[in-house]
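Apart from one protein chain that is not included, each protein chain of the complex appears where it belongs.
By letter and in written order, the chains are A, B and C; residue numbering begins at 1 in each of them.
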Amino acid sequence: MAVHRFVPTSYSNVIGTLPPVLSVASGDTIITTTLDAAGADHEGVTRAPRGNPMTGPFFVEGAEPGDALIVTIDRMTPTRATGWTYSPVSPQVVDPRTVADLPKSERFEWAIDAAAGTVKLIGVSERISGWSFPLTPMIGCFGVAPERGQAISTATSGSYGGNMDYRRFGPGASIAFPVAAPGGLFFLGDGHACQGDGEIVGTGIETSFEIEFTLHLRKNAPGRWPRCETATDIITLASGRPLDQPLQFATTEMLRWIVEDLGVDAAEASHLLGQAVRYDVANVFNPAYCVACRLEKNAITQGMSLFGS
Amino acid sequence: MAVHRFVPTSYSNVIGTLPPVLSVASGDTIITTTLDAAGADHEGVTRAPRGNPMTGPFFVEGAEPGDALIVTIDRMTPTRATGWTYSPVSPQVVDPRTVADLPKSERFEWAIDAAAGTVKLIGVSERISGWSFPLTPMIGCFGVAPERGQAISTATSGSYGGNMDYRRFGPGASIAFPVAAPGGLFFLGDGHACQGDGEIVGTGIETSFEIEFTLHLRKNAPGRWPRCETATDIITLASGRPLDQPLQFATTEMLRWIVEDLGVDAAEASHLLGQAVRYDVANVFNPAYCVACRLEKNAITQGMSLFGS
Amino acid sequence: MAVHRFVPTSYSNVIGTLPPVLSVASGDTIITTTLDAAGADHEGVTRAPRGNPMTGPFFVEGAEPGDALIVTIDRMTPTRATGWTYSPVSPQVVDPRTVADLPKSERFEWAIDAAAGTVKLIGVSERISGWSFPLTPMIGCFGVAPERGQAISTATSGSYGGNMDYRRFGPGASIAFPVAAPGGLFFLGDGHACQGDGEIVGTGIETSFEIEFTLHLRKNAPGRWPRCETATDIITLASGRPLDQPLQFATTEMLRWIVEDLGVDAAEASHLLGQAVRYDVANVFNPAYCVACRLEKNAITQGMSLFGS
Partner (left out) sequence: MAVHRFVPTSYSNVIGTLPPVLSVASGDTIITTTLDAAGADHEGVTRAPRGNPMTGPFFVEGAEPGDALIVTIDRMTPTRATGWTYSPVSPQVVDPRTVADLPKSERFEWAIDAAAGTVKLIGVSERISGWSFPLTPMIGCFGVAPERGQAISTATSGSYGGNMDYRRFGPGASIAFPVAAPGGLFFLGDGHACQGDGEIVGTGIETSFEIEFTLHLRKNAPGRWPRCETATDIITLASGRPLDQPLQFATTEMLRWIVEDLGVDAAEASHLLGQAVRYDVANVFNPAYCVACRLEKNAITQGMSLFGS
């Protein structure tokens, strides 16, 4: 249960089987920093090419294909007093006949007030300069090396994780990834101070972070897509296009989980999901869209656990 | 502000320009009953063919194309002590490679306990017989006559409403439909005692209801898709396939609403949606899927109103 | 085997259970005229509201739900020397990020030279004024009354036919529609002098026609979607969104047809389709997209027939 302080000196714009920057044991905690999506650090200095440069990979001793690597996000502390957004709503999320009316892309700065727990637009029109949103940090892009020695751009996502941009992947959440390479090889970056559903403007509020997280290894774990547990919810998340596809994959993964952990059959799992399921549109902007299938924790879901029995 | 008690004697399986069953004034309240999706009434007697038979249409004096007809759902009281579900999760919402493993369709009965506020499976395996869910009534299918004299099956939905199957369309919600025919011609039915996101098992808990609702006419109203206001949320809802499409239409409709009511421009509306938007998957089962674009009411949305200024 | 000359005096912008304009026997031929998509006749005079006004409906004696109504397109003669197009490629068929660069919509006239068998742009820039295309007439929108008394806009399509906009639905083709209402109630209109795949500019070359067609009734016919036979091909066509969906429906319909007519099983039908199938994107513009599943006639398909054995 060691705590490692790791200061990154290089970053990667792909998630793949790369040489690890640090080797840790299951149960260890790591405190490190992440650049923002454009590669800027806590001082606003560009340290890596744009496009979600990753800190890592971290090697977890004993992790083998077939296992799950579970990351618990313990803390996310913004390391700058500002974040940025860039685009209006994406052409992908509006009626195609109205795309030509969309405003131009333009960088905006947001003040991050950690004490007040808010983010607020800076230097915009009087009318909206008072608009503020809650500070709700999350990790946009993280995961483990994908199968077959692939190295995949941090623009996209898959069963290995990646650029999922899901607003519930913040402090207090534990997320399990299916291990495909020895050591798992965990990467993380692209922190957001806040983000709506779907990341429909192409960004959250992008900034640099200090992140504290703990890695657990679960041997011979059943998941095929990222699974997550928070204080209040049981979640599966999947990737694909159109939105129907990640919804299908996430639903199937949730059905598997219910059957495994509650010991019920497929028909019974249907009864549960039919009346209780919630779907979140994680991102509808990246090359692969992400949908979360979610169950609020209640009496029925008590037997379900990310960490196994 | 009259209150009409209307006892239906015939039902329709299309929503269209049909002879009205009752004519009312804007502001009037109607108390009536609805059959369940299979056409059964409070005694379980089949009174109409299956497939969401509608009560109505109700003619609202003065309603003309270009107006909005706003229905406020005042109360939904189940008129039976049971409801039913039929299917396991739909082939449409699981990984196509797993469809062959889905269990068979089979009718299940649920006990509706209005006093306890729960619905509970009846006569199933010991293991899950304790599963209960909150009683959360909603109207599955309602709307106004579509444009051009069309008459459209209650299986599907469109800008005129129809079989939207959205769980937030319950008591306390007000929903505005764009009027396309004189009098608006409002239909309703297909009540659910409970439903998860997406109606992924093809039904909510289907039962008959007594419903009390109030109709308001808003002249020269701007909406192109159903808009909704609840105690806590501002919502637009749209229909289409794949899920991307209703998400696009609902987002565009919300952008229009923000610009209209808050007096901001498109870039500013993007700033609001980007960080605050929530999407709900209303149904991912019917011929037309429905997605809701939602903003939780807060300081920023205070200027937005379904009823106009 | 009568031949009826029918001069329309009214038109419909929905396809539904409307009073028939003429009653005919199976095997009869009808010679009539159609307006262009905007409602203009052979003199360019607007006779009906825009949006594919239909000639019909024609009642076929003895047609009942469960039968198929087979229309053979015998001849299509343009009744004007010009046709028109309106739009550039649709926002729906380009990369969303390039929609804002699309040119404006603008009406263009095309000269129809029936003798030369060409259509040619009129009054455009020198550079492209020489561009001509073969005259290849087709019917954009036709079909029978849909089930349950529905009346559906001629903008869209379904299992009953409608606005399919498929370029192989021209002279020589026979198309079978599943009958859903007594008499079938056949409608037709929206003729094109030429059209590319997908109708990606939102129109073919729109003009008015004299059309000669023959109606055959096939009792107790198995089709669930339009089926077609031409001199060279066996075709099924279906509607939906995204393109994946009509492709699915059309493939399933073709598998059914192969199994029925060739007496093979599902695995064998797969072997045939796997190596021989062709897909045509009929339209990727209308509210419902259409995809055709096609087999070129060869030794294997000899047992397949639209008209039954």
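The definition used in the following text is that a residue touches a chain if its C-beta (ideal position, glycine included) is under 8 Å from a C-beta of that chain, and two chains touch if they have at least 3 such contacts.
What you see is a predicted model, and the numbers here were worked out from it, not measured in a lab.
*Asks:* Since one chain is left out of the picture, which of the remaining chains does it touch in the full complex?
*Replies:* Those shown chains that the absent chain touches are A, B, C.
*Asks:* For the chain that's not shown, point to the residue among C:Pro88, C:Pro182 or C:Gly308 touching it.
*Replies:* The one listed residue touching the chain not shown is C:Pro88.
*Asks:* Which of C:Pro96, C:Gly149, C:Pro222 or C:Gly308 touches the chain that is not shown?
*Replies:* C:Pro96
*Asks:* Touching the absent chain in the whole complex: find that residue among C:Ala2, C:Ala115, C:Ile128 or C:Ala231.
*Replies:* Candidates C:Ala2, C:Ala115, C:Ile128 or C:Ala231; residue touching the omitted chain: C:Ile128.
*Asks:* Residue by residue, what part of chain C touches the chain that was omitted?
*Replies:* Residues in contact with the chain left out: 85, 87-89, 92-96, 98, 101-104, 106, 108, 119, 121, 124-125, 127-128, 130-131, 133, 194-198, 200-201, 203-205, 242-244, 247-249, 251-252, 255, 263-281, 284, 289, 299-300.
*Asks:* So that we can see where the missing chain sits, which residues of chain A does it touch?
*Replies:* Interface with the chain not displayed, on the chain A side: 13-14, 16, 51, 147-153, 240-242, 245.
*Asks:* By the contact definition given up top, give the residues of chain B that touch the hidden chain.
*Replies:* Residues of chain B in touch with the missing chain: 90-92, 96-97, 99-100, 102, 242.
The rule we apply is simple: only the chains that are shown with their structure count from here on.
*Asks:* Go ahead and note the Å separation of the Cα centroids belonging to chain B and chain C.
*Replies:* That gives a centre separation of 34 Å.
*Asks:* Express in whole angstrom the distance between the two chain centres, defined as the mean CA positions of chain A and chain B.
*Replies:* Computed from C-alpha means, the inter-chain centre distance equals 33 Å.
*Asks:* What are the residues of chain B that contact at least two other chains?
*Replies:* Residues 242 of chain B each touch two or more of the other chains.
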